[in-house]
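A single protein chain has been removed from this complex, and every other one stays in its place.
Note that the chains take the letters A and B in the order they are written out, and that residue 1 is the start of every chain.
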């Protein structure tokens, strides 16, 4: 989608919270690989990153708290179809507006690698002036999904801070 | 998608309302370029067109009023992620049923030109027997998005007027 990370880095000067949603990780029963992988990818694109781990039933509260502090919250985990996968519902519940096109892009690129990407239920939306993005729970799936849409994020964050030029007219 | 405008024109004999959703245009502070561009494109496909300008907070009321008068309402503007971008929410609120596949098509074609098309939150839905379609706010984005789905409109309008053949069996 873009030829180098440099183009994205130029516009990025934001703090992102990376949240691992996992009952086993938050209880210390499993080592979290996805959170660090997503954090590393965001740092590569110029973001300052803070990390959190949370069990699935606490994600909604944490999203609201983090949205008061940072302009970007990226979650990994809890986007599947098992009963404890509630990250999309929690995200939708706290978002004023939802951006269907962002997970649509992640899935349409994801299915080129594995058809199971179509089962990912991640949501992207806006709470106040904070962008919230759900990524899948596996390290590979999370980073690949992020890379599909990372170039959109600096522009989206600027719009949320009050810049209002038509994004359609931006040339890549 | 289709070889000439003639094929679409054949089926089209409908009146469309084109609504520019823009606070600055409706206050006369900016000249509306998108509304005329969308109107011209629809006329080229054989539609009769009436035009309206409205500020963002009045769009929901206007959609309901126009849906009593015309079988097709096309909006341009207010589909982004800034706080005053409420066209998708207004459209969803007045629609009995939503057609997710239509904005999905506009975005999946749009991202071939610019990745920022993924941020467009436009909705397509049905209020009573009227089809409502949200286009982006820039003249280029609006017309290009319309062109992606315009061939679907005459068929959709016929279905809404009571024709019930399976659309999947129509051959192009």
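We adopt the following convention: contacts are C-beta pairs under 8 Å (C-beta built on N, C-alpha and C of every residue); 3 or more make two chains touch, one makes a residue touch a chain.
Since we're looking at a predicted model, the values are computed, not measured.
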item: From A:71, A:125, A:141 or A:154, residue that would touch the chain that is not displayed; value: A:141
item: Hidden-chain contact residue, picked from the options B:23, B:55 or B:151; value: B:151
item: Where the missing chain touches chain A, by residue; value: 80-82, 85, 88-89, 100, 103-104, 107-108, 110-111, 114-121, 136-138, 140-141
item: On chain B, residues whose C-beta touches the chain left out of the figure; value: 1, 97-102, 104-105, 108, 126, 149, 151-152, 155-156, 159-160, 162, 164, 166-172
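Definition applied: only the chains that are shown with their structure count from here on.
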item: Separation of mean Cα positions, chain B and chain A [Å, integer]; value: 30
